Structure formats: structure tokens, C-alpha cells
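Let's turn to subunit A:
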Amino acid sequence: MSDFEPKVVAFVCNWCTYAGADLTGTSRIKYSSNVKIIRFPCTGRIDFMLLLKAFANGADGIIVSGCHPNDCHYTSGNFHAKRRWIIFRELMDFMGIDMKRITFSWVSAAEGAKWAEVVNNTVMRIRELGPYKSYRDMVNAKVEEEVRNE
Partner candidate 1 sequence: MNSLVNRAKMLLEEKSVNVVIGYEAGTGGTARPAFISESADAEKLIYNEHCVHNLAVYLSKQEVRKMGKIGIVAALPVMRSILMLIAEHQVDPENIVIMGISHDGSLLDIENIQVMKDYISKSDPGNPERYKDKLAELNKLSMEERFEYWQKELSKCIKCYACRQACPMCYCTRCAVEVNQPQWISVKSDISGNMEWHILRAMHLAGRCISCGECGRACPVGIDCHLLTMHLSDQVYKYFRVYAGLSEKMSSVLSTYEPNDKENFII
Partner candidate 2 sequence: MNNNIYKPYLMEIEHIVEETPDVRTFRLKFTAPGDAEKFSFKAGQFGEYSVMGEGESTFCVASSPTRKDYIECTFRKAGRVTNALANLEVGDTVGFRGPYGNTFPIEQWEGKNLLYIAGGIALPPMRCVIWNTIDLREKYGDITIIYGARSVTDLVYKHELKEWSERPDVKLITTVDPGGQTPDWKGEIGFVPTILEKAAPSSENTVAILCGPPVMIKFTMPILNKLGFRDKDIYTTLENRMKCGFGKCGRCNVGKIFVCKDGPVFTYEQIRSLPEEY
């Protein structure tokens, strides 16, 4: 799997982690370029279905990151998100979707180094896990009678 370049999608909140990622860049800290960052107003706005759509469209790993508790620009967005991820992880685990491929983290606007570390660790772990082929095979599986242009 040496030539496998993992695709990692990062759903980040605009006020903390996005600013943290900005700081990582301005302080010239290197982190792997496999991550594609998508900015959200708050982690509270990150819908769980987005993660599934990311896996379906080719992501091998996902990072969800936002403000530390009590730092949220909207005071309670990250608390709601925390509850949602607690339940969502249990449901995904119950259905057999690989939660090792998703990293949940708090990265504040000042933690440029931590953001680089989160990204590098995640990309390294996904590189070991390999492409998320089983999920994409499930997405492309066709109904028995369906006729497709192969």
C-alpha cells in the first residue's frame, strides 16, 4: 500500500480550528497535504450525514474538529456536537462502519501545532488502514436486476 495517498476530509469550525489551521500555515508548520478542509460556522452545524456522504464520495478518513468546550462562539454548538458524536459513533460502530477512520478533536485558534499533529497522525493512521474500499463497494453495489453502463 506504499503508493496509496489517503484522501482525508476535515470538517472544521470557522472560529477556532480554521483559525488554528491558519496559524499552522503562518507559523510555517508542515503538515500533510492529503487533507481537504471544509469550513463550518460551528461543529454544531456538522450534520452526521455529511460524514457518510464524504465516505461515499471517496474519502478514506475524516477529521471533525472545533472549539474546546466553553470556547464556542455560539456558546453551546460544540456541546450539542459532542452529544451527537457520542450517539453517532455508537450507531456507526453497531452498523460496522469503521470509527477508527474518523478523528474528533478540539483545536483552538492558538493551537497551530496541535492541528498539524492531528492531521499528520490521522493521515498516518489512514495510510495504515488503507482505502475505505468496503464502504465504496457498498455504495456502488447494484440491485440485482439493475442494468448499468459498465
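FYI, contacts are C-beta pairs under 8 Å (C-beta built on N, C-alpha and C of every residue); 3 or more make two chains touch, one makes a residue touch a chain; residues count from 1.
These made the cut because all candidates are chains of the complex that A comes from, given by their letters.
The structure displayed is predicted, hence computed values, not measured ones.
In the assembled complex, subunit A touches candidate 1, while the other choices in 1 or 2 stay out of touch.
Interface residues of subunit A facing candidate 1 in the complex, by the touch rule stated above, are 48-49, 52, 56, 69-70, 76, 79-80, 82-91, 93-99, 103-106, 118, 134, 138-143, 146.
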